[in-house]
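For this view, one protein chain was removed and the others were kept in their places.
Here is chain A:
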């Protein structure tokens, strides 16, 4: 079944021309509609579904030094409850003593339940070259179990409110050799970096659309990428050092964005250039 799916997907991808996939594509104004159409068509055969399937298998398989599955992992709604859990993250977790997003929570479970080495998990969180990432598959699987749920972070715990405020401040914090902050690019309506449209954090429709569609399949990278990767990527482009996977800065930013996106429906995996 998986092989068949894989083959049909490959066939689909070969058949569809790739306008918008290359950063060198010239702007032709009347093609915006055809791009949207192309994205709709791709969604019907989203290769990211293969990562969802792999993540499902990994999640329920006994793994790690302790040879247990992640079925006892509490993602906020109780051990083993996956439906709707991602939509309410990040949130404060008593057992960890901190606010965690999906990925930092998965790391927590893989370390405490399965006995994996934390440093190694962080090192291998992003797939690269030929090496697949379990984290990308696990994250998109768990997120997909919230499909159709509205994003609904609550900020009911004082630490959540604290992290929201920190995230908001980080979003506007300029630094580095290009004087950049997230806000430099993401507080304007209808602006582009080169040909790439930029989300405006003050436009709830755009923020909902974006935050509800990560993790996403990246056509240009041939893999699923997660919000943690998006956070790393933005800071890298801002000429800042690598931000640590699952760190407080990334969680605070994701919490800030998900609060702005509240009410948006989860629909993952997304698909992007």
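Following the convention adopted for this analysis, contacts are C-beta pairs under 8 Å (C-beta built on N, C-alpha and C of every residue); 3 or more make two chains touch, one makes a residue touch a chain; residues count from 1.
We adopt the following convention: contacts and distances are computed from a predicted model.
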Hidden chain of the complex, named as in its UniProt record, picked from "Xanthine dehydrogenase family protein subunit M", "LemA family protein", "NifU-like protein" or "Sulfur oxidation c-type cytochrome SoxX": "Sulfur oxidation c-type cytochrome SoxX"
For a quick check of understanding: of A:117, A:154 or A:179, which residue touches the chain that isn't displayed? A:179
Missing-chain contact, candidates A:53, A:68, A:111 or A:198, resolves to A:198
Answer key for A:53, A:111, A:234 or A:265 versus the chain not shown reads A:234
Just checking the interface: what residues of chain A touch the absent partner chain? 20, 24-29, 31-32, 35-36, 39, 98, 126, 128, 158-159, 162-163, 165-166, 169-170, 172-181, 183-188, 190-200, 206, 209-210, 213, 216, 230, 232, 234, 236-237, 239-244, 247-250, 252, 270, 272-273
